[in-house]
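One protein chain omitted, others in place.
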Amino acid sequence: MNYFYHLATLMCLYLLLAQSMNMYLGFTGILALCHIAFYGIGAYASALLVMHGAPFELAFLAAGILPALLSILLGLTSIRLKADYLGIATLGFAQIVSSILQNWDSLTRGALGLAGIPKPEIFGVTFADKASFFYLTAGITAVLMFVMYRILKSPFGRVLETIRDDEVAAMSLGKNTVAYKLTAFGIGALVAGFAGSLFAHFITFIDPASFVINDLSLILVITVLGGLGTFRGPFLGVLAIMVFFEPLRFLPLPAEYLGPLRLWIYSLLFVLTLRFVPSGLGGLWKHRSRRGQQFTRY
Amino acid sequence: MDILPQLLINGLISGSTIALIAVGLSLIFGVLKFMNFAHGEIAMLGAYFYYYFFITLGWPVLPSMAITVALCAFVGFLFNRFIFWPLRKESQWTLLIVSVGVGMLIKNSVQLVASGSTRTYSQANEPSVVHHFFGDALIITSNQILIIVSAFVLMLGLFFFLKYSKLGKSIRALSDNMSLAGVVGIDIRRSVDWIFVLSSAIAGFAGILIAYEESLTPNMGQHLSILAFVAVILGGLGSIPGALVGGLLIGLLQDVGTGLTIGGYSIPSSYKSLIAFSVLILFLLFRPRGLFGISLEEDKSQKE
Amino acid sequence: MFRKSLFTAVTLSSVLLASCGGTGSAKTITLGALGPLTGDASSYGIDMQNAASLAVKDINAAWAAEGMTLELQWENGACNGKDGATAAQKLVDVDGAQVILGGFCSSETLAAAPITEAAKVLLFSPGSSSPDVTNAGDYVYRDWPSDSYQGTKLAEFANENGWKTVAMVSEETDYAKGIAGAFTARFQELGGTVTEEKYLSEDTDFKTQITKLNAGAPDAWFVNPQTPVKADVLFKQMQDLGIEGPFLLNDVAGTSNDLLTNYKDYLEGSYTATLYIDEESEGVKAFKANYEATYGSQPNYLGYDLTTYDAVWILANAVLEVGNNGEAVKAYLDSFTGYDGLAGHTDFDANGDPLAGHSVYKIVSGAIVKQ
Partner (left out) sequence: MENILTIRAAHKAFGGLKAIDGCSFEVRRGSITGLIGPNGAGKTTAFNLLTGLSTPDSGTVHFEGKDITRWPTYKRARLGLTRTFQMIRIFPELTVLDNLKVALKDNQQGLHQIFLNQKKLQARLTEEALELLDTVNLADKAHLFAGQLSYGQQKLLEILRAAAMDPRMILLDEPAAGINRTALKTITDLILHLQAQGKTILIIEHDMNFIMQLCEKVIVMDFGRVIAEGTPGDIQKNPKVLEAYLGRTAA
């Protein structure tokens, strides 16, 4: 049973990461590739705070707020950049964060990582075993998903979609598009930070190697497979990953070929989905009006 | 500062290989207006193809290089013809995200076949020919000279090709305004195919040079792509000399930046990538069009 | 290299088939096994798997009389915390493993420890060297010494040799960092100075680090990479930059066969510290021959292979005697009288760390000779 809880908890974390990324990438059209950096910052912040005596609730909140603040900072400096540039600036930001995590020995112990991260303890209840931790994660995920649902389905969410479709038009309708973009990006970072905190206390050992760029590809696969710009997309994406790919682990193939094979299938499906079904499984993300994008294409 | 000459050469060596990849990136951007995240992986592919032919099969240098460059060009062509070209009408988002997927596909394919562990070209105890200049202050091997020279030769060749050859002119027309180019009878599809063949071939060759100087691992493609992006943005989008200068600048910044000890304090070398990316962020904020590129606003407004 | 990996896969599956096919109705004991089978550290994982399979073959031969067979259920930890924990959870929960061989990387062991502790499953690592593993749990044992042994041993040796300044190039990974930390601490304690230049795992060019360190004209160099390939590039670039003089090498750089042959002259007279392995002993020679016969090449990391081989034997003996149960095997190891295997005498301290330490070796014409 524990293995089920273990996988289910991982599923919740992937869902949080995919939906939070979907909020700014799929709904608002902000092509930022630093989601893993927010996840890592959240994990380290939460682990370090709890290991230095802070109560879990405080550490959990800080794990969300810190990346959110950084995202606002990053956003302010580069929001006016065109999509390609923003993609690279945020990739650069992610590399900077990874380099700092590896080099700031006094704080993060560099590559030695942080071991023995205590299990969360809220109001005296410690969520030590797999089942209780899963219920905690599932609870938090449900709450965050509900809030994100309300955000995306409200007039606020509708404005985000207009910004994605045609920012210039949205501006001429009196929408402060920069403020909306920063908010969407900030919320995405906040939720990624929460997921990071849960991950740290779940695996109880984190090192810079767990927050590298190719983890980003997995989340991109989930979001795109499920359907960018749709609320149900990430749910379908995570389901596809867990139902279709996880069992591959039980294939009789020698393990050394199984790992790369799974990754290979992920990337193949990712490319094929974008090529033939850009709107993904449950998606309606269509390649919106070209004018909306920064470059006028023929 | 006796180690400065050595640092400069180190910077030149790593810079020229980055420049080779940046050139291809800049060419592809010039036409399809998107940053190809898979381009660095083509260089990694080149390193592994060369390893297979030169080390595993033991072919001599030149045939191995030729077949490697050809294969890389073919892979670039295939991905363009089946993935990038059909999606050219999409927003450049979709192209960007799909190029991340293509990059993953290449990396995982190599990892699947070559079972992931890192390798190196080092032959049994074959010491490279070493040349000493200015006493011992500057030491450079013949391989390293080959890298710098071939980078410049390729750059010059590409520059003249674009300036004078018929195909070169059509490629430049394409990057200025694709629909216009189509109207005046340039076969757009063939030109774009040629661009991918050309840039993938150069990237494949860059992969060989890199693997000669350093080790090769399936993950190196990603790192190369990102460094090449920085070079392209520093140098200015769509400009070939820009990509060269940007690549060299990155190499020098990283090596001299971490090498110099000013007043007893020096940046630890593990912060190397930190320097490159901080410069990237600075350029993106204050001079997004880089040193030689045309600013996007002007480019767009003229077309509006 | 391509032929080799395909060859390994073929023999691996055949070995697995052979080992479980032959027993018929006899009682089969299954132990869990966790190692990095993908990613950068997969070369270690495959070596570990090969060594363990050889051990399983020999054990099954010995157990044939009692009609017992041993089997290893492998899971991939991919040398990171997340996959290590997931693999451990599957072994404990789905396969009901009571005793697990592995993880190899410290990140795998540290992530698996809380899961195995909670389930009272014994975790026996033949390769995790991070100092954190020492108190990762009561059910955590290892027969590979902590990095600090190696670092301190080399520091003491450098001091005895009269070297005052040492330039250290080390990789930013858990293994290399552990050694670097121990070495620097001990060497400075003895009055020496260490100038350190680090590089990240994804870096591939070290000429700048070498040039910078060379400017300080150190008495000796300490090369401290995570994998032999990084050592290969370091040696090549150091050779190109004309760096000579005595080298101190960590066991990865100092005991890998390819390096010792490729850089035979360059490394002549250098020193490394590794687990005491009597290369000339019958067992080790037989093992190397058996490994070559089965896998067609010399073992890449002899040190790790031998500790893996011994580890499987220790666990097999324990399980044979007290049954396939985590708590029973823990009790067995707590009152352990020691085991004389290929990697020498193995015994544990209170924390489950091995008592045997590293000893210094000198590299003489491509081979390591005990000092």
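Read from first to last, the chains carry the letters A, B and C; within each, the first residue is number 1.
Note that in this section a contact is a pair of C-beta atoms (placed from the backbone, for glycine too) under 8 Å apart; a residue touches a chain by one contact, two chains touch by 3 or more.
Because the structure is a prediction, the values reported are computed rather than measured.
Considering the full assembly, A:A169 is the residue among A:A54, A:A169, A:L239 or A:L272 that touches the omitted chain.
Seen across the whole complex, the unshown chain contacts chain A at 147, 150-151, 154-159, 161-162, 165-166, 168-177, 183, 284, 286, 288-289, 291-292.
In this section, only the chains that are shown with their structure count from here on.
The set of chains touching chain B and also touching chain C is given as A. C-beta contact counts were set side by side for A-B and A-C; A-B has more. Look at where the CA atoms of chain A average out and do the same for chain C: the two points lie 35 Å apart. Multi-chain contact residues of chain A, defined as those touching 2 or more other chains: 99, 102-103, 256-257, 260. Within chain B, the positions touching two or more other chains are listed as 111, 115-116, 219, 268, 270, 273. Those residues of chain B that touch chain C in the shared complex are 2-3, 6-7, 10, 13-14, 51-52, 55-56, 111, 113-120, 122-125, 127-128, 130, 132, 136, 139, 141, 144, 210, 213-217, 219-220, 223, 254-255, 258-259, 261, 266, 268-270, 272-273. Across the interface of their complex, chain B is touched by residues 29, 31, 33, 77-78, 81-85, 87-89, 91-93, 95-96, 99-100, 102-103, 213-214, 217, 220-221, 224, 256-257, 260-261, 263-264, 266-268, 270-271, 274-275, 278, 287-288, 290, 292-298 of chain A.
Note for the complex: chain C touches chain B at residues 1-3, 5, 38-40, 42-43, 46, 172, 197-200, 202-209, 211-212, 214-215, 227, 229-230, 232-233, 236, 239-242, 261-265.
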